[in-house]
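We show some of the complex, not the whole, and keep each chain where it was.
For reference, chains read A, B and C in written order, and residue numbers begin at 1 within each chain.
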């Protein structure tokens, strides 16, 4: 399974994503510079965290116009797996691949912590190795993770099972309905504020992120096997 | 040369965390008479265009494409010769 | 070629003529003394023009030349078997084996923070990051040491809020984890807060760079943010009279752009990897002037600089302004002639502005050209090597003798121990700093094994079993009461912290924050603190590989507490050795290593109860310290330690409580002692560590420690959810861990919730 990690000016979790995939799955990963349009050779794309273009204007707003995003949009439309983590989530939202928008955290401060979450939907390609309603711990590190969508959209998300993760305990940013991660309607694009790539081995304080990557690999292997 | 002053605001239906926090701070500084605060962005864009119609069109387009996020924001602008 | 003696007319800003400068003593506006001005005249063989004078004034400032501190800094040990680069470059370099080295340095940004806390603190972080990657190293961790006034003041709360946000913003955006630091609150810093930032990087030996210009005709390349009128030398002499400069054009606060820094970092490291660079230096204090002059002097060459080619953000900047601007996120590179295109390709990829702005020349002239005129022509050595040095005399203040007689024991020993514990835990200097470090991304780069909140942070090295432990420390109260002991203690405590994390201390970087050195008592503090630090460094085998001096920290004529801050880096040989301060399991035995003398001078309890400090700080026996550290490290490496926590501010009681908090595990302490309860629990005697060890190892561990000549007593065990302390058969403290933890965790957030104002 070939992974692409697009790199924008200001991405800073790109290497962490690569390390996670190599460590957990041992599958090949390429960094793809933001000026490259073509992502056809990849099976999955991980849009990494960081501060693309300094998060100026709005987080993700400037990166979403990079040429590489054309490849990301195409991959998403072809049903390939696209995972946006933190700033990657924000970029996918700005690009219209995921619903809602981010506001600054309700306490106005950047917040870094290890956060309890619950897996609301474990039937996605990204979450099938988790149990339904499983309590997990993932690191968070963001200043603009306060997810917003209007009432109508929220209903749709609930009905379609697009709410994938919720914060448990105290909500670290004020997001609507404690939402921590959402998918697109088709389920092949996932965005989440927490960082699964920062929780893959014991010394990191949690290993709960590893299953997201194993889920993705299993999905792909089954798909290839079926084909 | 024209100067567009663009104001981008959160939609009124969207809770404004910054506005609420600033309101709270103003209250604790003794400005009890403040009933609401909303915070938005001001963008000054200098643009060369043959006329104000063209300049306006350009500004409109850049607001829609980039400067405001229609999911949560609204915008308006004023144009002046500069 | 003679420089234009009068740049008036070529610049939008009216500048005084050389004669005016002399006759009206305008040099004093730039901080030069009459004697120094005479020296400049002698070096040039004529009167300097305004630009030249500006260049001399910044190069001869304390900040660049260390004219007041240099003779003292010479007393610090800088050598050791692992030292690859000592003081003198962007940052120090220490060998850590496997062909790798650790690169680190600390720097202050005190004054800018007092003026504009967000940008001031943020640009402090930016500067120290550049110091590290200008060595060719990949920055892997940040730490910071902060000093603020009491949180009762709304202005102080504003300063802290903004400074922390600025530090967080910069490090978070660049993507370097901020893994540690310290914060102390004391009235002495009310008008003069301290922000010291430290950066740690990793490098392969062969990639180590130098800030040097070499090879005649080689190009000097400017890269990074364009130059504006940021933070130009504060002395805006008589500008009303001589220039039309409007309010808007006035030299302004430096503002940082961490996004630009990230691009600059990646681009520079890519150039290092390609092996293209001959020399690289960041433009920090005194901007283009300091970086170019130092590189030139170090290379034993000359330099021609063409200011019209310098990327500029504002219009009509004068040579003086371009040379002295402190715009952030800029680097100067020297490469071989003919490789400009290769360099530009990399810089363009990262979308960085760049330009060839000069050439290395034969000889020793430092020449600046602007609008086709030569506006400065200076023998470069006179800027760097011939900077004046002030040999000052310190004088022991009278109060120092008087202090010894101070008596406070009686008042303190009457305090109820539980109340004392609650008060000390609620003191902002001691309370949980979560409110601060929660704003820092401490995990980016996925190498952080011990996050903020333990004695020292630990990061692991990719692909290797080892890691680095790091800590910044300094207790200004001790230094105030006795600079020598206090200076030594800062080093000892930093080393102890690193040892408790399972590391062998390697070396330090230090930041000396003091008052006005022209005052004999301040100079005495500086001198003694340095001697104390030097002695500790020698004893503990941790050389000083770099640092920074920040003098003139005063408000309304009164100096801050002398505040040397020590940044220590240690090597964790195996990930198995990584240890934290938190109790791990019920039933573990608590061992206290080191002797307790019940010393309360300068203690947190004294400050809390009496509202002031007096007496002598805890004494420090460096031989005992060394033995203690080696015993602790030995035990940890043997695999027999569950937790290790050094005893510092707040003494034993606080150490036990802090160890209990992380996992909510209580302790039952039962001891016999000759001391009374308060000095026993809250005395801050040095060279002590609290260990928890599995029951089955307890005997063996005690024997091992005692064999190394270190006092060791079994004081209790990890148990339940209560903190219960029995002394000489009486239960003196009995509290729920959770209720103590609430006090400790809420103190700073509660204080910060009140209003702020700028």
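By definition in this document, a residue touches a chain if its C-beta (ideal position, glycine included) is under 8 Å from a C-beta of that chain, and two chains touch if they have at least 3 such contacts.
Since the model is a prediction, treat every value here as computed from it, not as a measurement.
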Discussion item. The viewer shows one copy per protein chain type. What formula describes the complete set of copies?
Written reply: A x1, B x2, C x1
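Note that in this section only the chains that are shown with their structure count from here on.
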Discussion item. Between subunit B and subunit C, what distance separates the C-alpha centroids? Give it in angstrom.
Written reply: 40
Practice prompt. Would you kindly tell me how far, in whole Å, the mean C-alpha position of subunit C lies from that of subunit A?
Written response: 36
Practice prompt. Going through subunit A residue by residue, note those that touch at least 2 other chains and give them in order.
Written response: none
Fill in: Overlap residues in subunit B, where contacts from two or more other chains coincide
none
Fill in: Residues on subunit A engaged by subunit C in the complex (per definition of touch)
9-10, 12-13, 15-16, 19-20, 49-51, 53-56, 109-113, 139, 141, 143, 195, 197-198, 200, 203-205
Practice prompt. Sort out for me which residues of subunit C touch subunit A in the complex.
Written response: 165, 168-169, 172-175, 257-260, 262-263, 350-351, 437-446, 448-449, 451, 460, 462, 575, 578
Worksheet item: Which residues of subunit B touch subunit A in the complex?
Response: 10, 13-18, 20-21, 66-67, 69, 71-72
